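Missing here is one protein chain; the remaining ones are kept as they sit in the complex.
Then we have chain A:
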Amino acid sequence: MRPLRRHSAHPPQPAPARPDETFTVTFDGRRLPALSGQTVAAVLWAAGVTAWRDTRGAGRPRGVFCGIGVCFDCLVTVDGRPNQRACLVPVRPGDAIRTQPGTGWADARPQDAGADHE
């Protein structure tokens, strides 16, 4: 699998008025700042990351497309749980977010691997 490195210059972010709480999460081991109430996708976008998955077939990078939970393009692994929609899932302090190769099950925690979706 190709290394996943697609970080660009940080985009401007609209003034987030007064966040109640700021904390850190990691993305592939790199520490990123997060605000409570943000989705995983918003945290990644704010850090200039726009892709966090490789497709099963051609291994192409993907990130947010529909932004409202319909397209499933933004699937990501959060704390060992694969196939989470980054545009819906809120971040929690200490979350370990990882790029997801293929179906996401290869590096899932064993106890989750039974709950397949179809």
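In this text, a residue touches a chain if its C-beta (ideal position, glycine included) is under 8 Å from a C-beta of that chain, and two chains touch if they have at least 3 such contacts; residues count from 1.
Following the convention adopted for this analysis, contacts and distances are computed from a predicted model.
Colleague: Determine which name in "2Fe-2S ferredoxin", "Copper resistance protein B", "FAD-dependent oxidoreductase" or "Cytochrome d ubiquinol oxidase subunit II" the UniProt entry assigns to the undisplayed chain of the complex.
Modeller: "FAD-dependent oxidoreductase"
Colleague: Can you name the residues of chain A that touch the chain not displayed here?
Modeller: Missing-chain contacts on chain A: residues 6, 8-9, 11-21, 35-39, 41-42, 45-46, 50-51, 55-58, 60-73, 75, 81, 84-85, 87-90, 115-118.
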